[in-house]
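A single protein chain has been omitted from the complex, and every remaining protein chain is retained in its original position.
Labels run A, B and C following the written order; every chain starts at residue 1.
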Amino acid sequence: MKVGLIGFGNTGKAVASVLIKKENFDLMWVLRKTPKQEKRNVSEILELESDNESYVYSLENTNIEKLFDDMPVDVIIDFSSEHGIYSYGEAAADRNIRIISAISHYDKKEIDFLKELSNKTTVFWSPNITLGINYLIFAAKALKNIAPFVDIEIVEEHFRQKHGVSGTAIKMAEALKLKPSQINSVRAGGIVGRHQVIFGFEYQTIRLTHESISREAFGNGVTFVAENLMDKPPGYYQYEDVFKPLLKGTI
Amino acid sequence: MKVGLIGFGNTGKAVASVLIKKENFDLMWVLRKTPKQEKRNVSEILELESDNESYVYSLENTNIEKLFDDMPVDVIIDFSSEHGIYSYGEAAADRNIRIISAISHYDKKEIDFLKELSNKTTVFWSPNITLGINYLIFAAKALKNIAPFVDIEIVEEHFRQKHGVSGTAIKMAEALKLKPSQINSVRAGGIVGRHQVIFGFEYQTIRLTHESISREAFGNGVTFVAENLMDKPPGYYQYEDVFKPLLKGTI
Amino acid sequence: MKVGLIGFGNTGKAVASVLIKKENFDLMWVLRKTPKQEKRNVSEILELESDNESYVYSLENTNIEKLFDDMPVDVIIDFSSEHGIYSYGEAAADRNIRIISAISHYDKKEIDFLKELSNKTTVFWSPNITLGINYLIFAAKALKNIAPFVDIEIVEEHFRQKHGVSGTAIKMAEALKLKPSQINSVRAGGIVGRHQVIFGFEYQTIRLTHESISREAFGNGVTFVAENLMDKPPGYYQYEDVFKPLLKGTI
Partner (left out) sequence: MKVGLIGFGNTGKAVASVLIKKENFDLMWVLRKTPKQEKRNVSEILELESDNESYVYSLENTNIEKLFDDMPVDVIIDFSSEHGIYSYGEAAADRNIRIISAISHYDKKEIDFLKELSNKTTVFWSPNITLGINYLIFAAKALKNIAPFVDIEIVEEHFRQKHGVSGTAIKMAEALKLKPSQINSVRAGGIVGRHQVIFGFEYQTIRLTHESISREAFGNGVTFVAENLMDKPPGYYQYEDVFKPLLKGTI
């Protein structure tokens, strides 16, 4: 699968390194906002021994339509920012390039734009594209549906410097219809990220826990989604659409 | 719902106490093998302040058909033993009394008998009737279906005196197609029961944990199943049949 | 060791049952405020098969000095209430009876009184007499002394109905000089009690966790303290005085 990556911050880099190492993926180019590291070889920047021959391009200096035509891709992975979609969305949809967006927050306006694009091509959005967090949300919603009376609390732990409540925890709380007071935030040392949903029954307790090891989890999330979107017709998809066919036969 | 309870060991007693306290359940009688405590008031034995008027009967001294006719019930809860079903199964099925069996192990012969009875009445069997453990098995199977490549290990912890690997852990391992070596057993002090399924991904870890607080969890499992079987026609049911309609809309 | 127990609430009862079962302890009497269950046999009330012959007495109807003289004990265990000490303290100290108080809170006035009594007899006080919680406080203080720069947070979990922050967590926070905001309280279902101290380092995390199984832990705490106070001269003791000689050779 030929892939173009948009966004090259810390997470974008981790995703690029996963894509370069993964056999059935072929990273074609990286597009970033500023001309930093422009024209440099991606493997070289990431210090990977690989014969991948992708380079960094900047939005400032690149004609996107020409890039798409010169180095065509099957799918675009977007780790840029909330408004990144406007710079490439139309051009991608017109060329039937799939769009996988991992932007952590969109306003309604951007979501509407994604949906408009999905008339022409396959569009996917997840604010946290790791498999684990999305599974946790699915599993927690399932238990709440089975036992609507159960007490639910979230404990999220992150490194000391992280400001505010974890966005992922907020998303979980929304999915479970919890109040903000049901999220407990622990900040200590260098904890990469740990989310636990506690389900308190009268005589038993269930804990669903997700522990992040490193940012590369986003890369594996991307390849998981890309592989499972491969045969999907144009339309607007979210993680649950990817899970659904895989869950057949679970129950 | 009028309920008859078969079996009055430690778990049977915990289940009886939950049934007596629960508003929409009416415990009519307890049937046990030996005449121990026969004719005594169940609430009194359990030291519950309640106006429930059920008594203990023994298989030795009781005509089951007469018991079923004199004090009719909607559902029978079986916490007796592997062969208990032969003593009351036909009589119950003929009277269209639902059967909920929580026997931890049946041989094929007994399962066949349950299925035969299910032609006439609603029959349910779960080797561990707690909601939590069955949810854990469901959630673990779901994750394995989503990510068949993931590493899975089980850690089960129980009180020091518990012999052998936990039967529940073995059932989980079977459901997940794990090898016995993937179950790790910890025996220490008075741990009531803790089962954890660990899913190891390259860059993230997911843990599904069930912690038992007390035996009464079996009682809540019984009432949960009974309430959800209420409208089911004759047939053979397992926990996943109870979960299925509740999970609609989860995904 | 001959023991008298003062206080017979839920925890007092759990402690009595541990004392009755423990070989080298001999429960002589239980003293409670009101005449409820007065003169009844303790084993019978607790439904224990035992030949222990202790009975319940009430403060209302009992002359304490006479009780102490008629049925002498080596140690008094106090699970009554903040002001209980005034009803028996002098009489016990005059007879050189050791006093072990497990009252969860005393004002300065009562602590001063305990110290005064400790001129005549061995007096011990712990607001949570379980071995586990006191060990956790010791171990947490040790780590804070080793690494004063480490981030510390407490997560305490209890059953839904428990009001306010756990008193034990507050005591831990005081011992570690934490702010109240560093305590996170989770209330869910029937969790008996779980305290976790999280130490966040830059590249590693340490968790000290205490999980309560049942109230009987207080009984085992009492026997542990009583055995280790046996050879102590009159004086005022706390848990760390009990731990100190046992820790010789740890480092």
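Just so we're on the same page, a residue touches a chain if its C-beta (ideal position, glycine included) is under 8 Å from a C-beta of that chain, and two chains touch if they have at least 3 such contacts.
Remember, it's a predicted structure, so these values are computed and weren't measured experimentally.
**Q** In the full complex, which of B:Val56, B:Leu114, B:Ala173 or B:Ile191 touches the chain missing from this view?
**A** B:Ile191
**Q** Out of B:Glu44, B:Glu82, B:Asp107 or B:Asp151, point to the residue that touches the absent chain in the complete complex.
**A** B:Asp151
**Q** Could you tell which one of B:Phe68, B:Tyr203 or B:Tyr239 touches the chain left off the display?
**A** B:Tyr203
**Q** If the hidden chain were put back, which residues of chain B would touch it?
**A** Those residues of chain B that touch the unshown chain are 150-153, 155, 157, 159-160, 184-191, 198-205.
**Q** Considering the whole complex, not just the chains shown, which residues of chain C touch the missing one?
**A** 130-132, 135-136, 138-139, 141-143, 145-147, 201-217, 219-220, 224, 240, 243-244, 246-251
**Q** I need the residue numbers on chain A that touch the omitted chain, in ascending order.
**A** 47, 189-192, 213-214
Throughout what follows, only the chains that are shown with their structure count from here on.
**Q** Express in whole angstrom the distance between the two chain centres, defined as the mean CA positions of chain A and chain C.
**A** A distance of 51 Å separates the two centres.
**Q** If you average the Cα atoms of chain A and of chain B to get two centres, how far apart are those centres in Å?
**A** 40
**Q** Mind pulling the residue numbers of chain C that touch at least two other chains?
**A** Those would be 189-191.
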